[in-house]
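Can you read through this structure? Questions will come right after.
Just one protein chain is left out here, and the rest sit where they should.
Note that the chains are named A, B and C in the order they appear, and that numbering of residues resets to 1 at the start of each chain.
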Amino acid sequence: MAASSDTGVDFRTRLQNWLPKLVLSPSLAVMLIFVYGFIAFTIYISFTDSRMLPSYEWVGWQNYDRLFRIREWNIALNNLAIFSSLYIVISTIIGLMLAIFLDQKIRGEGVLRPIFLYPMALSFIVTGTAWKWFLDPAIGLENTMHLWGWTSFQFNWIKDRDMAIYTIVIAAVWQSSGFVMAMFLAGLRGIDNEILKAAQMDGASNFQLYRRIILPQLRPAFLSAFVILSHLAIKSYDLVIALTGGGPGNATALPATFMYSYTFTRNQMGIGASSAVIMLMTIAAIMVPYLYAELREKS
Amino acid sequence: MTMMKKLKMTAAVLALSTTSVVAQEVEVLHWWTSGGEAAALNVLRENLAEGGVGWTDMPVAGGGGSDAMTILRARVSAGDPPTAVQMLGFSIQDWAAEGSLANLNALAEEQNWDEVVPEALQRFSTYEGDWVAAPVNVHSVNWVWANTALMEELGLEQPESWEEFVAAMEAAQDAGYTALAHGGQAWQEATVFDSMVMGVGGPEFYQDSMIDLDPDALGSDMMVEAFERMDTLRGFVDDNFSGRDWNLASSMVINGESLFQIMGDWAKGEFVNAGLTAGDEFQCFRVPGTEGTVMFNSDQFAMFEVSDDSAQEAQLAMASAVMSPDFQVAFNMVKGSVPARTDIPSDDFDACGQLGMAQLAEASANGTLFGSMAHGHANNPSVQNAMYDVITAHFNGEFDAETAAEELVLAVELAQ
Amino acid sequence: MAVASTDTAIRSSNWSRMLIYLVLLLFALFYLLPFGIMLVNSLKPLEEITGGNMVALPRTWTIEPWLSAWSTAQIGVEPTGLRPYFINSIMMAVPAVLLSTIVGALNGYVLTKWQFRGSTIVFGLLLFSCFIPFQIVLIPMARILGLLQIAGTTPGLVLVHFVYGIGFTTLYFRNYYAAFPTELVRAAQIDGAGFFQIFRRILLPSSGPIIAVSFIWQFTNIWNDFLFGASFASGGSAPMTVALNNLVNSSTGVREYNVHFAGAIMAAGPTLLVYIVAGRYFVRGLMAGSVKG
Partner (left out) sequence: MGFLDIRNVTKSYGSVEVLHQVDIEVQEGEFLVLVGPSGCGKSTLLNMIAGLEGITGGEIAIRDKVVNGVHPSKRNIAMVFQSYALYPNMTVAQNITFGLEMHGIPKPDREKAMASVAGLLQIGDLLGRKPGQLSGGQRQRVAMGRALVRDPDVFLFDEPLSNLDAKLRVDMRTEIKKLHQKLGTTIVYVTHDQIEAMTLSTRIAVMYDGYVQQLGTPKDIYDSPANLFVATFMGSPAMNVLPSKLVERDGALHVLVSDSDGRELALRVENAPASYAAYKDREVLLGIRPEAITDPDGADRNARNVRPMTNTVGVTEPAGADTFVTMALSGKDCIARMRADAEVHPGQPFDFAVNMDKAVLFDPKTEDRIA
């Protein structure tokens, strides 16, 4: 708004021109140090032979080389692919469905909405034990079903090497689908009703109305949901620790748990850092195009 | 910007209150937060308080101390290490190598630690000949805990060999019991594995494979056999074992659902708390095949280098209190472990405790006292955890025994 | 919702409405289940838990676990309960939430109403900070806190949470203010209001919904944080989550599940309260622009 290139500016205007930048600069400085500085530090560490504490002995690509030869890392990457795709898709579907249903002038929306939303308020440090119980066949859902007479019921995924990752998906969906619902609900509430009426005049059925008219207009909400969910997926840590501790075996390890374990438990900080760099690059691969599109749109 | 000003003032006030109000103070980072342990530690706190030394408690539970170790890194990086940190095995050596630990030689000499602490323990409490940590206890991990009533019901005697051990478990399984109570967590599987390696190959093989990391030993037929024994044990474990905490596994033995549990001596506390008497309602014996050897881990308080004099005095006071026979007895009776010094009479301990103390002294004398791989007393954490990965993957059915031995060689190589 | 009319143009049959209600209720059940398990079991004596069905209602109701978790449970060497840590958490969360919200609001104001060359890049840099895995910052952060002499103190924790909250609060406020009419700012400029006056008198009074969003988001994140709390707070200043972890994750001994659950619900209390009280502002605030981000 205020063009800084113009000549003959009085003091107050000059001050007013500088104030915005002045106000923004502490945040920028803090970010440059605490985010980008630390990222640079991590990248540097990933090329050193740091073990328990940072060391500055340069070893080149050795950590990356080792990283990809470690079986657990490949399991973690594989798990991340399974986990994040299912988690994002299911959370989005459930969130969207609940939002659409809630948007049908539902009696008791005021009660239901906070119920759907509250899991986001709780950390897995709080709910982890309850989840573990619920999923544990001996005391949880399976046992309860057996007590209620459905003796053939089986739900022992958390104990099953091949299925355990799906229990992580269930808990993760439980936590964030309500938040996705809120985003979609906000999007739905923002759609102009006249468009909907016009479409109904045009003879669109409810299904067509949603598919052809409403969903396309929710594109920004889809995008936000995708970005937030994918960053939650990549950062998922306490979820796994609380539910399975990475087990059975290493079946539910994710890159975040891998990184923590190598950096802090196993005293292989160099390898931990290199896995962190790979995670960061993955996040950047998702975020940078999004940010670019988002920011270019404005100018 | 008054906010910032207020914040700074709060910071200043806080800084004052944490450093200079109490003249002498120790800050102790530990993960002993359960009722019994904390109460035992409270004895230490009160002992110190009598001597005018304050205690700032910094408990960080979880992950068998791994969270505490993370936090320790943060504290050391910040240039603000705690006075004393509960620590296991190789971590002490690593921190000493970083030059972060204080030198306790003067106190050790005065109190004659060299004589009373078993040599295998000194391997961890000292670094390049200097005392850097005060050992609190010695846990040994190659114990079997058994339900006496169940053994009687099945007509079993204490097994003397691996074959008898298997036969006993078969009998229990046939009678509809879970023969072996086990919790599916990597460290628990590794704990069992320690005993299997020792049982198959004896002290020499344990030394070669678990401590010296000789690739030939790690990939040998004996290692394959150790894994095969793990397979055998897996056959006696119920399907619901994954992720189960060890104390829940202990409860299975206590409740008579299970016959045996292979676990370190800290399990005894569970039995005692449940009102059972050692040697009477429950039995403790060495894992068949490992008799005569003791695989141990030892909780120690590593003392960090602190700068000012009063803190140093407090630190020495704490080290001295830790090593005092009173505390060693009081603490270890609660914890199920045995004192870290061998000159303490065992009268106050129960049957299992007395047995443990006697066997420790014996193993120490015979050179069959070994650090436990599962508890970080055989190798550094990276190797330890790399072994965990293979052992737990095998136990969960991802590898057969031969592949597991091959993977073990590779994993250890990558971790070094 | 008061903002937009909920007069949806969509009509549906009675039969399908029944189905909708059914699905919504089933999901409500699904969402409530873990919390329900916690609540039910926090009111049982321990014997009932170890011996019984996890979803069964208590045969004997007791609030003993709650009292124990609050004031007598063993956290570390002293049986203090969670009470002192509750206060620590408040001392940490409130300033951090306030600071990050204020700074986020100012940033959003600058980034929308006072754009300058490169301001979008600055925004991009701030935004990307939301997405770094926190584990990687522990060690360098510890160094810096040490240098600043605030390691192990509550102000140190406030700083950490403040720093890593800026990205999200800026995002929220920027998207909200982007929809705020620029003409109002111009009018105020002509009226002679300065940079801060415009912010305080014109934008801030209209920022209720987004302040609620930012507050809820920051408060829950900061309150629930464990990693930073455990790493950067020393003993006495540890926040609630760290104390809860010490209560729940103690390595040995009898696990008092009922006390653990009572403690967990207590630890979650403030965030739950915030969600229930301010939850509707959350959707409203999201509607008012932040969905775009």
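To be clear about the criterion, contacts are C-beta pairs under 8 Å (C-beta built on N, C-alpha and C of every residue); 3 or more make two chains touch, one makes a residue touch a chain.
Everything quoted here is computed from the prediction, not taken from an experiment.
**Q** Would you indicate which residue among C:154, C:175, C:189 or C:214 is in contact with the undisplayed chain?
**A** Spelled out, the listed residue whose C-beta touches the missing chain is C:189.
**Q** Which of these, A:16, A:55, A:193 or A:208, touches the one chain of the complex that we don't see?
**A** A:16
**Q** Tell me, which residues in chain C touch the chain that this view leaves out?
**A** 181, 183-184, 186-193, 197, 201-202, 205-206
Here is the rule we use: only the chains that are shown with their structure count from here on.
**Q** Hey, how far is the Cα centre of chain A from the one of chain B, in Å?
**A** Centre-to-centre distance between chain A and chain B: 37 Å.
**Q** How big is the gap, in whole Å, between where the Cα atoms of chain A centre and where those of chain C centre?
**A** That gives a centre separation of 15 Å.
**Q** What residues in chain B touch two or more of the other chains?
**A** Touching at least two other chains: 63, 70, 73, 76-77.
**Q** Counting only residues that touch at least two other chains, what does the list for chain A look like?
**A** 53, 260, 264
**Q** Hey, which residues of chain A end up touching chain B in the complex?
**A** 51-53, 66, 69-72, 132, 136-138, 156, 158-159, 161, 164, 244-251, 260-262, 264-268
**Q** Write out the stretch or stretches of chain B touching chain A in their complex.
**A** Answer in residue numbers: 63, 66, 69-70, 73, 76-77, 94-95, 98, 184-186, 239-243, 380-382, 384-386, 389, 392-393, 395-398, 407, 411, 414-415.
**Q** How about chain C: which of its residues touch chain A in the complex?
**A** Where chain C meets chain A, its residues are 1, 3-12, 17, 20-21, 23-24, 27-28, 30-35, 37-38, 53-55, 103, 106-107, 109-111, 113-117, 119-141, 144, 163-164, 166-167, 170, 178, 182, 185-186, 194-196, 220, 224-226, 241, 244-245, 248, 257, 260-261, 264-265, 267-268, 271-272, 274-276, 279-280, 282-284, 286-287, 290-293.
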